[in-house]
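Only one protein chain is missing; all other protein chains are in place.
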Amino acid sequence: MSGAYPVRAIPPVVSRTRSATMSGVAPRVGTLVVQAPHEKGIVSTVQQVLARHGVTVLDSAHYSDAPSRTLFQRLQFDLSGLAGLSDRVTLERSLRELGERCALQWRMWYGDRKRRIAILVSKQEHCLYDLLIRHRAGELDCEIAMLISNHPDAAPIARHFGVPFHYLPVTVELRASQEAAVRELIDRAGVDLVVLARYMQILSPAFVAAYPHRIINVHHSFLPAFIGANPYRQAHERGVKMIGATSHYVTAELDQGPIIEQATVRCEHRDAVDDLVRKGRELEKHVLAAAVRWHLEDRVVAYDNKTVVFAGPRRGAGGRGRGGGGGGHLRCRRGSQGGGGGQRNPFDDSSVLIAARVVRKSHVAPTLGVS
Amino acid sequence: MSGAYPVRAIPPVVSRTRSATMSGVAPRVGTLVVQAPHEKGIVSTVQQVLARHGVTVLDSAHYSDAPSRTLFQRLQFDLSGLAGLSDRVTLERSLRELGERCALQWRMWYGDRKRRIAILVSKQEHCLYDLLIRHRAGELDCEIAMLISNHPDAAPIARHFGVPFHYLPVTVELRASQEAAVRELIDRAGVDLVVLARYMQILSPAFVAAYPHRIINVHHSFLPAFIGANPYRQAHERGVKMIGATSHYVTAELDQGPIIEQATVRCEHRDAVDDLVRKGRELEKHVLAAAVRWHLEDRVVAYDNKTVVFAGPRRGAGGRGRGGGGGGHLRCRRGSQGGGGGQRNPFDDSSVLIAARVVRKSHVAPTLGVS
Amino acid sequence: MSGAYPVRAIPPVVSRTRSATMSGVAPRVGTLVVQAPHEKGIVSTVQQVLARHGVTVLDSAHYSDAPSRTLFQRLQFDLSGLAGLSDRVTLERSLRELGERCALQWRMWYGDRKRRIAILVSKQEHCLYDLLIRHRAGELDCEIAMLISNHPDAAPIARHFGVPFHYLPVTVELRASQEAAVRELIDRAGVDLVVLARYMQILSPAFVAAYPHRIINVHHSFLPAFIGANPYRQAHERGVKMIGATSHYVTAELDQGPIIEQATVRCEHRDAVDDLVRKGRELEKHVLAAAVRWHLEDRVVAYDNKTVVFAGPRRGAGGRGRGGGGGGHLRCRRGSQGGGGGQRNPFDDSSVLIAARVVRKSHVAPTLGVS
Partner (left out) sequence: MSGAYPVRAIPPVVSRTRSATMSGVAPRVGTLVVQAPHEKGIVSTVQQVLARHGVTVLDSAHYSDAPSRTLFQRLQFDLSGLAGLSDRVTLERSLRELGERCALQWRMWYGDRKRRIAILVSKQEHCLYDLLIRHRAGELDCEIAMLISNHPDAAPIARHFGVPFHYLPVTVELRASQEAAVRELIDRAGVDLVVLARYMQILSPAFVAAYPHRIINVHHSFLPAFIGANPYRQAHERGVKMIGATSHYVTAELDQGPIIEQATVRCEHRDAVDDLVRKGRELEKHVLAAAVRWHLEDRVVAYDNKTVVFAGPRRGAGGRGRGGGGGGHLRCRRGSQGGGGGQRNPFDDSSVLIAARVVRKSHVAPTLGVS
């Protein structure tokens, strides 16, 4: 009887590179993130600027940091009222004016373009797999522009997920030129975010400076405990009863950048270093994916070597069919920003606009996103 | 300068089907799991039987369930003293005698053979990927004999990881014959454990009965809450502040089998059903992988619709180079077991031996592993 | 030498009934919570009403429930602009008008009065101690008006913390009159919130109906699992690997009210029922204290048998010196509310005002706080 069942020939199935769960037409959403000295009325002032331009706010949240008297505001709005390029240029001009008047910094993201990320990886592949699978499940609202590794091992993984792969080995002599090659690749591809998914090479200060708050790393300890090399071995030697992992923006000082997410798990005397490594892999995947997702959803503001992470709903995000794609999206207008210097880093996030001239001198302006 | 760096051609890299971290020659370890009415001296009696056969115990642990006065013991021993088939036959004869004398049940695993598992999956692929990646990282000490699905979608995943794939679609009419085909595939391949990695078909009582405590399922709720279909929707409607996932052995009653592992995560009013689904995926991966790993490491004893899960070290397990493989390992001796009936289920775990005739009538013998 | 040290006579120290950490003059804060059909502009409309009355908003947060198209908004504002009774009456009149126009429901709390709570307890004292100690540490911004128990055991605890104690035993015959005595005590004392800190008597539907969303209970399971009696025994029998506890508003259906907080902890096969009880105590304390604290901070809105729990900062709350106390605070104005019926339950939260006549018929108005 069991023989009666015909085992089917497997139909050819191609690897899917876009979200498997994407369905239907998604609402297009824009996000405005603001940072300013906290003064009375500033929250509603920002909302009014949007309203004046016919923009419908879908959600807004703010956090007021009491010690520094700084306001952080995040607004999500309906993009349908900002279909044309000229509408956006006009809106941004108003924001720039407001910025100059109120020492307010802001950045804007139009959700009809997806961010592009590059993943850098060495030999360990768990974080890489995790990001690729989450992307495929629609959890990460971005395009994975490329995978770069100093080892060839990840090539089949890239192929399986349909992601371009670049093998750029590192040696002592090649270090500088390899880094230059990485920069060229990501700059040319218009990459918005660099994700170090257990990339075991230390980036040069120049590299880090070129992508402020746009490089996310995962450190396999509960920072600031066990800074530096071999944190699992350090943890084992100290006899801790919990281990952790940390995702953070990369800054010039190793392991000292603003923390985005942390997680911990219990361990015990039986756990050898290998067990800590195994348990830690779960943590690393979790904190790195969370940091990348929150960054892509414009939830994270780095400030004073810390981060503000807005909660809020996932409007139009991947799993529920965020649009992105499509034509007509606002590409860059790089020349028009910030008072216009052409000198700016071409990688600089095209949608981040900073009010360059802060009028009130007494306020030491913290920087938002890019410095 | 950056142009000076030659982007390398990617060398061909084949998918690895064996543990990436395996290295060197591993110690061979056997595991003996015992269940018996708890009487004075029983723990050391078992150890003495092993000692008499020249077997060195590496680790032993026991748990005495007070309400039922039942002892559970798990011993790991050095296999080097049991190289030959005749040594093993002799040892098992002694255990069988002890079993009959003391109403003791036992099962034995010789670690020089790896267990073989079959993974059944439907459309959701996160648990599948998770198991395959962990296997590749050496976390799961087994061979993945095959992947079976009622949908063709997982075929490229199977190909990427080098696992045989069988596409066995289900329709109302085909249900019985499809199940028969599944059974034939796993029986023919000598599969030791069936893992339902979000397999959305309900197995027939006959199927379940054929593999007692050898089918592991993941249920996407914190059982016994939200039994049945659509648990995330149920959880959302009830307004819970945490969701969970559960891995368990499959029994005839749906969602009622012995629980192996559970995990929970916070949720809040903002979380839509989709968010619960996303958060739940992490839990599902975690509890399923833990259950499979513990089963493979002979840590789990199902008893009284619960499970005892032994802690203990991971001797010779994957990540640290467990041997397995190699020639000369003891294949089955199926005919020789249990007093010899040829009637036994050919799938029945070859290494599980049960003292068939329990002499003391007054004791209603609980069954260990297989009944 | 050690003898040289004079062991001091202990100076008399009285039990402190007010927060030990209170210090300095605190900012007075009011809280407005709003629920309305989500329509464009409603968020800023509410803010504008406050602004028109010269009220400075310190913090605002909102949540828009997509499926029901309902908006929830929580605003905290500076009370200094609303010092006089007439200012408040005027503001509330405006809100009432807005409520009628927009089918908007609202409740208001002026932080210059502390809420008064009654704690009901049976024999188990861990939650009771926990609440009293947290109150003393300034975590709970309220006055503990009384402690009521159907056993005399808690009397010394009440004395130690300086809280009035009422011993009201229950028998089958006394049940109704005991409950009436409880109601009289809490009504006479102007109690705003009843906390069932492991009170093992089931309240009558009439009692529950009299204090809608103003009775908080702790249930010693992860609801909806293990509803009813002896949940730890139920959990033990089911062999779960985690246990939980739940705090919720009490409604007519036992264990079915809106969940405010839940927590879980791991357990294992070794854990006897007693161990689950011990582990569960920690969870019970945690979830009950969180629910009470959030209720006191006006963070919780019950809706559709769920709760919205606002995050936001703790403005002027206990630990950081919230004022309260002092003279001149607005006591009740009970007669003036809701369009003026004198029929209203005298216990009814004096600060909750509901727009009585919802104009737009098509909208089935969900009720906020009180129905």
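Letters A, B and C name the chains as they come in the text, with residue numbers starting at 1 for each one.
Operating definition for what follows: a contact is a pair of C-beta atoms (placed from the backbone, for glycine too) under 8 Å apart; a residue touches a chain by one contact, two chains touch by 3 or more.
Nothing here was measured: the structure is a model prediction, and the numbers come from that model.
**Student:** From the list C:Leu168, C:Met200 or C:Leu254, which touches the chain that is not on show?
**Tutor:** In the complete complex, the chain left out is touched by residue C:Leu168.
**Student:** Mind listing the chain A residues that contact the chain we can't see here?
**Tutor:** Contact residues on chain A toward the absent chain are 63, 65-66, 222-226, 238-242, 244, 258-264, 268-270, 272, 304-309.
**Student:** For chain C, which residues touch the unseen chain?
**Tutor:** Residues 1-5, 7-8, 10-11, 13-15, 125-126, 129, 133, 137, 139, 152-153, 155-157, 160, 165-169, 174, 176-178, 180-181, 183-184, 270, 272, 274-275, 277-278, 281-282, 286, 311-314, 319-320 of chain C touch the chain that is not shown.
**Student:** Since one chain isn't shown, list which residues of chain B touch it in the complete complex.
**Tutor:** Chain B touches the missing chain through residues 40, 43-44, 47, 51, 56-62, 64, 66, 311, 313.
Keep in mind that, in the parts below, only the chains that are shown with their structure count from here on.
**Student:** Need the most distant chain from chain B, centre defined as the mean of C-alpha atoms.
**Tutor:** C
**Student:** Out of chain B, which residues touch more than one other chain, so two or more?
**Tutor:** Where chain B meets two or more other chains at a single residue, that happens at 270, 272.
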